[in-house]
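For this view, one protein chain was removed and the others were kept in their places.
And now, subunit A:
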Amino acid sequence: MPGSKRDSVIVYAAALTLIGFMLGPVLYIITGGFRTNSQITIDPAGLPDPWEFGNYTDVLTGDVFWRQVGNSAIVAIATTVGVVVLGVMASYVLARYRFRGRAAMYALFAAGLMFPATVAITPLYILVKNLGLVNTLPGVILPQIAFGLPTTIIILVPFLQAIPKEIEEAAAIDRCSRLGFFWRMVLPLSVPGLITTGILAFIGSWNSYLLPLFILNDQDTFTLPLGVQAFASQYSVDTAKVLAFTSLSMIPALIFFSLFERRIVGGLTGAVKG
């Protein structure tokens, strides 16, 4: 029975095991960065003794890491803005206009939900190459916006449909055009939905690997995921430094996640209901 003493001991033991399993690898990376290579070789699973800060300061004072942070930030921010702006405009049309072809338009975007970029990557690379955007950040940003639209639209449409009809009628009586209504009422009212979709787009872009792998071949344009991999193969003998680089590069996504954790989980809840 829940609540009995033996039971709750089992529950807490299970919960602790779980936390250990989920966090163990993360803690290993972070603490490993504070060790020297000889410490790691002698005892791969040990704790730093003594603590060695050189790995982290080396990475933080070099310009490779910061350049990749900058590239990743540009790509992620531009992608997020593009996805959210285009997504909310299209979602508004799908949610509040009645016209022929509306169902087809929704189906088009919904079908995109089923297929991540993997299947289209080879022709997509050729397209980007023909546009002359290989080795440029827009070459990653534009496809990412397109591939981010389905999720955004599927989440936002029910959100915008939930805005009561009465508000729209009241706005019309006050001689507010539909575009004015969109600008003055819909956008402010849908901020929570915009934040949820924005976070999903940001984290997706920040972590994305396959598309940058195809598009960005020049070290100067590398985003963080490409940088981590390049760093790991370049310094494959310097495990401690790789661990430091890796743990530093996961910090931004973790901060972002912890700030907006409620919204992400809430957004997923909404997606399931819809």
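One rule holds for everything that comes next: contacts are C-beta pairs under 8 Å (C-beta built on N, C-alpha and C of every residue); 3 or more make two chains touch, one makes a residue touch a chain; residues count from 1.
By our rule, contacts and distances are computed from a predicted model.
For the omitted chain of this complex, the UniProt record lists the protein as "Carbohydrate ABC transporter membrane protein 1, CUT1 family", which is one of "Ferredoxin-NADP reductase", "Cytochrome c", "ABC-type transport system, substrate-binding protein" or "Carbohydrate ABC transporter membrane protein 1, CUT1 family". Contact with the omitted chain, checked across A:137, A:155 or A:224, is made by A:224. Residue-wise, the contact with the chain that is not shown comes from A:153, picked out of A:153, A:171, A:201 or A:244. For subunit A, the list of residues touching the undisplayed chain reads 1-2, 8, 11-12, 14-15, 18-19, 21-23, 25-26, 28-29, 32, 41, 43-46, 86-87, 89-90, 92-95, 97, 99, 102-103, 105-110, 112-116, 118-127, 129, 142-143, 145-147, 149-150, 153, 157, 178-179, 182, 203, 206-207, 209-210, 214, 224-226, 228-229, 232, 239, 242-243, 246, 249-250, 253-254, 257-258, 261, 264-265, 268-269, 272-274.
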